[in-house]
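Right, subunit A next:
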Amino acid sequence: MIRRPMDAGLEQFRVPRGQVFIVPNRCKDCQFCMEFCPQDVLERSDDLNAKGYHYAVVAAGKEDSCVNCQFCNLVCPEFAIFSEEVTEVGSASH
Partner candidate 1 sequence: MPATEQRVLTGNQFMNGDTACAEGALAAGCLYFGGYPITPSTEVAERLARRLPAVGGAYVQMEDELGSITSVIGAAWGGVRSMTATSGPGFSLMMEAIGLAAMTETPCVIVNVMRGGPSTGLPTLVAQADVMQARWGSHGDIQAIALAPSSCQEMFDLTVRAFNLADRFRHPVIILADEAIGHLTERVVIPAAKDIVRTPRRMQPIPIPVAYEPFRAPDSTLVPLMPAPGKGIGAHVTSLTHDERGYPATDAPAHDRLVRRLYDKIALHTDEIIDVEEVGLEDAEIAVVTFGSTSRTAKRAVSMAREAGIRAGILRLITLWPFPEEQVRAVSQRVNAIVVAELNLGQVRREVERVSAAPVLGAHHAGGALMPPEIIFQSIKEAARHGQGNGRRSASDRPLTAV
Partner candidate 2 sequence: MAREMVADRHPTDLLLRSDRLPHIWCPGCGLGSVMSCYTDAVQASGIPVPLHVAVSGIGCTGRVAGYLSLDSFHTTHGRAIPYALGLKVANPELQVTVISGDGDLSAIGGNHLIHAARRNIDLTVICVNNFNYGMTGGQAGPTTPRGATTSTTPNGNYEEPFNLPHLLATAGAVYISRWTSLHVRQLRESMRVAIKKPGFSFVEVLSPCPVGFGKANDLGEGRDEMWFYRRRSIVDDNANLADVGLSMSEDEPIVLGNFVNRDRAPFRPAVEKWAIEEVLHGEA
């Protein structure tokens, strides 16, 4: 594979933005999403879910950091987190 340098014309690339969705009661606090989110968007909740686990939430100050990369969606073993692309700031795509 030939990798081309991206430094020319970087401004024409638009980084996607994502909105994080959580199904709180599915989370078992394995922390895969928190530990390996490339943007460090996630942290443990203060409160507990119905199963008694702290669940993933978006960390304070990280509201605009999700790039909708789908890593959390794929790695979450509990089907408890996903993101959707936001087309404009402040509204989810659906």
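Keep this in mind: a residue touches a chain if its C-beta (ideal position, glycine included) is under 8 Å from a C-beta of that chain, and two chains touch if they have at least 3 such contacts; residues count from 1.
Criterion applied: all candidates are chains of the complex that A comes from, given by their letters.
Here the structure is a predicted model, which is why all the values come from computation and not from measurement.
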Given the candidates 1 or 2, tell me which one touches subunit A in this complex.
2
Going by the contact rule at the top, pick out the subunit A residues touching candidate 2 in the complex.
17, 19-24, 26, 28-32, 35-36, 51, 53, 56-58, 60, 62-64, 71, 73-82, 86, 89-90, 92
